[in-house]
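A single protein chain has been removed from this complex, and every other one stays in its place.
Chains here go by letter, A, B and C, matching the order in which they are written, and residues are numbered from 1 within each.
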Amino acid sequence: MSVTRIQEEQNRQGSMGQKYLVIEWLARRGVKVEDLASLVYSIQKKYVPRLTLEDCRESVEHVLEKREVQNAIFTGLSLDEMAEKGLFSEPLATMLCSDDSLYGIDEVLALSIVNIYGSIGLTNFGYLDKVKPGIIGKINEKKGERVNTFLDDLIAAIAAAAAARLAHRARDGCLSLGQEPSACPLD
Amino acid sequence: MSVTRIQEEQNRQGSMGQKYLVIEWLARRGVKVEDLASLVYSIQKKYVPRLTLEDCRESVEHVLEKREVQNAIFTGLSLDEMAEKGLFSEPLATMLCSDDSLYGIDEVLALSIVNIYGSIGLTNFGYLDKVKPGIIGKINEKKGERVNTFLDDLIAAIAAAAAARLAHRARDGCLSLGQEPSACPLD
Amino acid sequence: MSVTRIQEEQNRQGSMGQKYLVIEWLARRGVKVEDLASLVYSIQKKYVPRLTLEDCRESVEHVLEKREVQNAIFTGLSLDEMAEKGLFSEPLATMLCSDDSLYGIDEVLALSIVNIYGSIGLTNFGYLDKVKPGIIGKINEKKGERVNTFLDDLIAAIAAAAAARLAHRARDGCLSLGQEPSACPLD
Partner (left out) sequence: MSVTRIQEEQNRQGSMGQKYLVIEWLARRGVKVEDLASLVYSIQKKYVPRLTLEDCRESVEHVLEKREVQNAIFTGLSLDEMAEKGLFSEPLATMLCSDDSLYGIDEVLALSIVNIYGSIGLTNFGYLDKVKPGIIGKINEKKGERVNTFLDDLIAAIAAAAAARLAHRARDGCLSLGQEPSACPLD
């Protein structure tokens, strides 16, 4: 298929269609939407009393519909996979394969996801990235066999963004499903 | 009214209700929604052929519904007004009143607005802030009489964000008014 | 003193001279350089074996010499103090006085400090802001009597920046005092 045709197809689908591709890419690296929803639930439960796991899953899916988020994920996961295949030259190869603590481009990509839902997600992102609960910890243990240098930061960022989105919606009274979308600005 | 009552009222209204207050604050400092729409039209016209001024006005209004954007505007305009009233001590008073070129907190607040619609707005923000077309130039001329240190960066950021939102929606085929909102993720 | 004279004086001193003013402002709000050094030590000790509290104090002082850091501190602390004096109108007054969890401009200012030393400080910033160890916890307890909405985020950011600076310098072999400064790029 020519570049033009692919481009057209992509335009037609829009970022809505790309969401399912992103979910596939994450699954290929061992992360399911449910894992992300659980992370969101664990950090947001105490602030939003009637929060359900389903609310969290829905919020994660909305985050994954944003083109900026999708592009950060496509780029980060490609970097991880190419590092696994040994496609980088030095000094990048070693930094990526060892998840060098002074290599901060993974945090830079993650920040671009968090920022979409405003700065209130920053704290949760940093906390998740440090404490590594749930799926983040599991991914981290696989380091050695696999390169997950970008993956763990991306996951922490998606969860922090989905939690920030829920916090904004809870304040606006837009959390319950029957709500009119017209009154829910931050989506 | 007690702090609790005000908080409740604010929660009830949500960020939707605050939009009109933001528009009032901007008007008080000499900036109308139409001025912002014109800026958006001038930078986005060549990329979106059938763009109308009304599309731009609508996009600006959507940007002004985001709580993060509102808070950046409330904070920045308060800083400008308090500097005018001479409420700051040194060295901040002089930096704010002279719009010191090495004081970058106005850009920092502006960036938090731009980031909500992804990094593609960065270039337009910088360009508008440097070239100062339309209302930005007019505001800049008033410096001396008034303190507009934050205002000009905030305006450039709102316009850049509204332009980025239009670019994303045009790609998703969500620009025309009859479109189903369910297919338009980036709002 | 005229605005021009103050400006000249400020230029002459440079950001080096302003450091002592920043330290005074922080002390006025209950935070000493030693408190900041202790925070840095607590988060960086395990990564830099021979780290001393003196290294941490020195790193904090270097962070406080940066003009961007100084301006974020001057601006944030002024906002806290003006909120205490009741100088803001609504809805900002309530958001600042109650440290509203959806008000993220304090995190925005803090991020501008962290970024000066690269993205590796982001994780520590988020962690400190969530867990609130040492002086951050003490400041947080005073909320109610005082407005410390910006102060706690600024402190977490200064400590995260000073820790990131130490991490970069340790890698470059520039931590020990006798080292030639010419070989130590990240300052």
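Just so it is clear, a contact is a pair of C-beta atoms (placed from the backbone, for glycine too) under 8 Å apart; a residue touches a chain by one contact, two chains touch by 3 or more.
Keep in mind it's a predicted model, so treat the numbers as computed, not measured.
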>> Please identify which residue in A:Asn71, A:Thr123 or A:Asn148 touches the non-displayed chain.
In response: A:Asn71
> For the full complex, which residue in B:Trp25, B:Phe125 or B:Phe150 touches the chain that was left out?
Replying inline: B:Phe125
>> Can you tell me which of C:Ser38, C:Ser59, C:Ser78 or C:Ser119 touches the chain that was removed from the display?
In response: C:Ser119
> Which one, A:Ile23, A:Val40, A:Val63 or A:Leu79, makes contact with the chain that was left out?
Replying inline: A:Leu79
> Which chain C residues touch the hidden chain?
Replying inline: 11-12, 14-16, 19, 62, 65-68, 112, 115-120, 168, 171-174, 181, 183, 185-187
>> Could you pull out which residues of chain B are in touch with the chain that's been left out?
In response: 47, 101-105, 107-108, 110-111, 118-120, 122-131, 167-168, 171
> Which parts of chain A are in contact with the chain that was left out?
Replying inline: 3, 6-7, 10, 18, 21, 67-68, 71-72, 74-75, 78-79, 82, 87-92, 94-95, 97-98, 102-105, 108-109, 111-112
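Methods note: only the chains that are shown with their structure count from here on.
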> How many angstrom lie between the CA centroids of chain A and chain B, rounded to a whole number?
Replying inline: 27
> Going by the touch rule set out above, which residues of chain B reach two or more other chains?
Replying inline: 67-68, 112
